[in-house]
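Before I ask anything, let me first share the structure, which is written out below as C-alpha cells.
In this view, the complex is presented without one of its protein chains, the others remaining in place.
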Amino acid sequence: MGDVISLSVNIAGINLKNPVMVASGTFGYGEEYVPYVDLNIISAIVVKGLSITPREGNPPPRIVETSAGMLNSIGLQNIGIDSFINEKLPFLKKYNTKVIANFFGDSIDEYCEVVKRVDSVDGIHGLEMNISCPNKQEGWLEFGTNPDLTFRVVSAVRKHTKLPLIVKLSPNVTDVTIIAKAAADAGADAISLINTLSGMAIDIKTRKPKLANIVGGLSGPSIKPVALRMVWQVAKSVKLPIIGIGGIMTYEDALEFMIAGASAVQVGTANFIDPNVSEKIIHGIESYCEQNGINDINKIVGSVII
Amino acid sequence: MGDVISLSVNIAGINLKNPVMVASGTFGYGEEYVPYVDLNIISAIVVKGLSITPREGNPPPRIVETSAGMLNSIGLQNIGIDSFINEKLPFLKKYNTKVIANFFGDSIDEYCEVVKRVDSVDGIHGLEMNISCPNKQEGWLEFGTNPDLTFRVVSAVRKHTKLPLIVKLSPNVTDVTIIAKAAADAGADAISLINTLSGMAIDIKTRKPKLANIVGGLSGPSIKPVALRMVWQVAKSVKLPIIGIGGIMTYEDALEFMIAGASAVQVGTANFIDPNVSEKIIHGIESYCEQNGINDINKIVGSVII
Amino acid sequence: MQVVVLENKRVIGSYFKMRLSYDGVLNALPGQFIMMKVNNSYDPLLSRPMSFHRIISPNPSLEKGGRGKFEILYQVVGKGTGIMSGLKEGDKIDILGPLGRGFLIPDWMDRAIIIAGGMGVAPMMALTEEISRHEVKKSKISISVFMGVKTKDDILCREDFERIGAEVYVSTEDGSLGKKGTCVDLLKELMTNTPLFSPPSEGGGCGGAIFACGPQGMLKAIAGIAMDKKILCQVSLDKRMACGTGACLGCVIKVKSQKYACVCKEGPVFDAGEINWEML
Partner (left out) sequence: MQVVVLENKRVIGSYFKMRLSYDGVLNALPGQFIMMKVNNSYDPLLSRPMSFHRIISPNPSLEKGGRGKFEILYQVVGKGTGIMSGLKEGDKIDILGPLGRGFLIPDWMDRAIIIAGGMGVAPMMALTEEISRHEVKKSKISISVFMGVKTKDDILCREDFERIGAEVYVSTEDGSLGKKGTCVDLLKELMTNTPLFSPPSEGGGCGGAIFACGPQGMLKAIAGIAMDKKILCQVSLDKRMACGTGACLGCVIKVKSQKYACVCKEGPVFDAGEINWEML
C-alpha cells in the first residue's frame, strides 16, 4: 500500500506507460474517440490496418452481433499509408501515447512497400504486421496459416525496418505455436494474438448470409477462452514478448492474459461498448497489484501456476 | 398449411424422424434425462463417448462457465463399451429413438476394437467417431488435426463395421475441409461437426487455470459462428451428409445450420439449460416450414443463397 | 455517460417511450442519436442506436440545479429493445452521445415537409419541436407531418405533433385510417396540388424542404421525387451499428463519390443527393 506501483512495460523496445493498448480496427485512427476518451491514458494506439494504397473494403452489411461477440467483414477498408502519415499522424503526435501502425498487404512486396514508407517517419513507434491476409500472388494461401509463408513475409519485412516489429497471429490454425516460431525465427520483436476467428451467420428469413462477404471475423468475449489458450501456448514456446488480444472487457480479463504470459494486452471490441474501457482496465490492474502486494506489473507476466 | 410436413431425414442410412439429435457428452446415456424428457421425441441420442475400457476422466474442476459458453475437461470419462452394451443399451432400446454410439481410442487399434464389439449389437443404429483425440502411440498427434492420421484411422475403422459411420471433426484446424475430405475418402458415411474449440480460463486470485486439466473444450452459443462457417465450408467440399453441431439453442440456430448445408443437427450444451430444448427446436422447425410453405425439411438443406 | 430512467412506458402495442435524465450538458440536435447499452450483460453485447425523440432543456436551468432530459421512442423488435422495455424508474443506463449529424434547418425555409415511415417517427418529434422554435422573416414556419404506417394502431404521436402546430396527414397500408397507401403517396399527392420548391442556395426567397426518416425503400422513393423537383431533402438512415463513432467502419453506405461513408458519423442524416441510391 502507498508504494508506487510500476505499470510500465517494454514491448520489443517500445516503452509503454501501462500494458493496455487499443487494438487495430477498433479505435479508428484515434481521432474518432477524442470526444469521449483522454488518449493520453492509453499506452498505445494500434491504428486501423494500413495498406500501400487506400482500400475500399467489403460491401455492407459488414457487422452482425453474435452471442457475446460480433462478426465483422470490414475488409480492411483504410485510407492508405500515405494519407495516414499526412492526415492522421500529425494529430496523434499531439498526444502522449505511442502509435503503432498495423499494416498488411496482398503480397510480400506490398508488405515491404508499406514498411519502407514508415520506417523513418517520426511519430510511429512500432509496427504491427497483420498476417491474416491471403497471398494473392501465390494462390491465396494465408500468410498467417502457412509457416513457410509467415517466415518469408516476416523476413522480408524485417529487412526494411528498424522499428519494433510485432507480428499479429491468426487463430484459425491447427497449431499457433508453429506460426509463432516461424515469425520469431524471421526476426519478429514481439507477437500479438489473436486476430478474429473466422465465422458466419445466416438470416433464416432470406436464407442469405448476414454479411455480404459471407464470412467474417468473430471478436468479443465469446472468443476469450480460445485467445487465452493460444497466448498461453505461444508464451511457452517462443521467447518474445507477447501481446494478448481477444475478448478483453474488464481488468480481470486483462490479468488473465498477463498471468498466462502476455506482457501487454490490446482491447478491441470492448471499445465499441465503452470507449473508456481502457482507463477502467488500467485502474483495475493497478488496484489488483495494490491488493496483492505487487509493485511491478511485470512480475505477474507468465505467473500462471500449473 | 394443413399439409403434412415431412421432417424426416436420412443420414448415412439412418432414418431419423426429424433432424434433431442430442450431442455426445451432453445427454449422458439417455437415462439421466428420462425424468424430464420424452426420449421418443428426439430422433437420435448420441451417447457419451465410449472407449474399449472404462475411463476415469480428468480430475475436477472440470467445468467453467464462459461468456455465452462453457469450457469442459471431462476427459472422456465413460463406463466402457461393454458396460454400455450390457447396462445402458437395454434401457435405451425401449424408446423409439435411434442410438448412435460415439466412440474414441488412443490408437487405431483401440478405435477398431470398439467397433468390432458394437458392429453386430442390436439397438445401435450408427457410430459417431470422435477423432479429437491424440494418438498416444504416434507422438500425440491428434487424429482429427492431421489428415493422414484421419485417413488411416477412419479407413481402419471402416473395415470393421457395416454400421453407418459418422466422423466427428475437430474445429481446431487450419482447414477443416482437408480433414473432411480425408474422412470421406476413407469411407465415412457422414460428417458431423464441430466438436469443442480448445480454450482456457485462469483464476486471477489463485493464478491457477480454472480447469485442473489446464485446457478444455469450449461449447455453447459463443462458438456458433465458427461452427456454422465450418459446416458451410465442409458442405461445399464433400458429398456426404453433414450433421451441424455447435451452440444450437433455438430452432433458428438449427435452421441456420441446415440452410448452410447440414442435413441434421445435434444439440449439445443447450440440454444442460433446458432438457426439453430438442422438442422446442423440432416444433420451431415445423412451424418455420409451415409458414414458408416447405413440405419437406430436406428442401432447405444447403439452400443458402450466396 | 450515465443516464437515469425517469419514466418508461408502453405507448401502444409494441411501442414504448422512455424519458431519461442526465447530469451536465448534452447539446443534442434533432436527428442525432445515442448508443445505449441496455444492460451490463454480454448478451446482447453491443449498444443499440436510438434517436432523440424529444430534447428537453433543464428546467430550472442547469445553474439552478435543473437536469437535462430527453426522450426516446422505440419499438420492441428483439432482445435489446425487449430488455429496454423492462427498465424501471431509477435504473441507470450507459449511453454514448449525442452522435452523428443531425438535421440542418435551412434559414430560408418557410415550409417543412416532415415524412415519417413507421418507427421513422422517432426523431421527427425533436425536429418538429426545433423547427417550431425557428422563424423565417419573423413568421412561423409551416410544418406538415406525413405519417405512413401499416395500420391505424401504429400511429404514434399524432396529437403531440398537432399540439406543436404541425398539420398531420396519415396514410395506412390497409386503409384503416387516412389515405390508403404509404407516405410516399401522401408526398405525391401534395406535389400535384401544391407547388413546392427549395430556393437556390444563393437566392433570397423562401421555400420548402423535406425531412424524411423510415424504411430504405420509402426514403429512396422520396429522394427520387425530391431530387427530380430540386427540393432540398434530408433523409435519416438506419444501419446496424457497432461503435456509433466512425471507428469500426461497420455501418457504411455508398455515397455519390463512390466511397463508403459511415452512417453513424457522416450521417445518420444525409442530403438525399449525397447518397448513391443505386448501391444502397
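Letters are used for the chains, namely A, B and C, taken in the order the chains are written, and counting of residues starts over at 1 for each.
Methods note: contacts are C-beta pairs under 8 Å (C-beta built on N, C-alpha and C of every residue); 3 or more make two chains touch, one makes a residue touch a chain.
Remember, predicted model here, so these are calculated numbers, not experimental data.
S.K.: Taking the whole complex into account, name the chains on display that the unshown chain touches.
M.R.: Displayed chains contacted by the hidden chain, ordered by label: A, B, C.
S.K.: From the listed residues B:Glu113, B:Asp274 or B:Glu290, report the one that touches the chain absent from this view.
M.R.: B:Asp274
S.K.: Just one of C:Tyr42, C:Phe146, C:Tyr169 or C:Phe270 touches the chain that is missing; which is it?
M.R.: Counting the whole complex, the residue in contact with the absent chain is C:Tyr42.
S.K.: Can you say which of B:Pro19, B:Gly220, B:Gly244 or B:Gly261 touches the chain missing from this structure?
M.R.: B:Gly220
S.K.: Spell out, residue by residue, where the missing chain touches chain C.
M.R.: Contacting residues on chain C, toward the hidden partner: 41-43.
S.K.: In terms of residues, what is the contact footprint of the unshown chain on chain A?
M.R.: 67-68, 221
S.K.: Residues on chain B that touch the omitted chain in the whole complex?
M.R.: Residues 25-28, 32-33, 36, 48, 56-57, 60-65, 67-70, 72, 74, 77, 220-222, 249, 269, 271-275 of chain B touch the chain that is not shown.
Basically, only the chains that are shown with their structure count from here on.
S.K.: Which chain has its Cα centroid closest to the overall Cα centroid?
M.R.: Smallest offset from the overall C-alpha mean is found for A.
S.K.: Can you name the chain that lies farthest from chain B, using the mean of each chain's Cα atoms as its centre?
M.R.: So the chain farthest away from chain B turns out to be C.
S.K.: Please work out the Cα centroid separation of chain B and chain C, and write it as a whole number of Å.
M.R.: Taking the mean C-alpha position of each chain, the two centres sit 48 Å apart.
S.K.: Quick check: how many Å separate the C-alpha centres of chain A and chain C?
M.R.: One centre to the other, that is 37 Å.
S.K.: So which bits of chain C are touching at least two other chains?
M.R.: Residues 42-43.
S.K.: Which residues belonging to chain B are in contact with no fewer than two other chains?
M.R.: Residues 67-68, 221 of chain B each touch two or more of the other chains.
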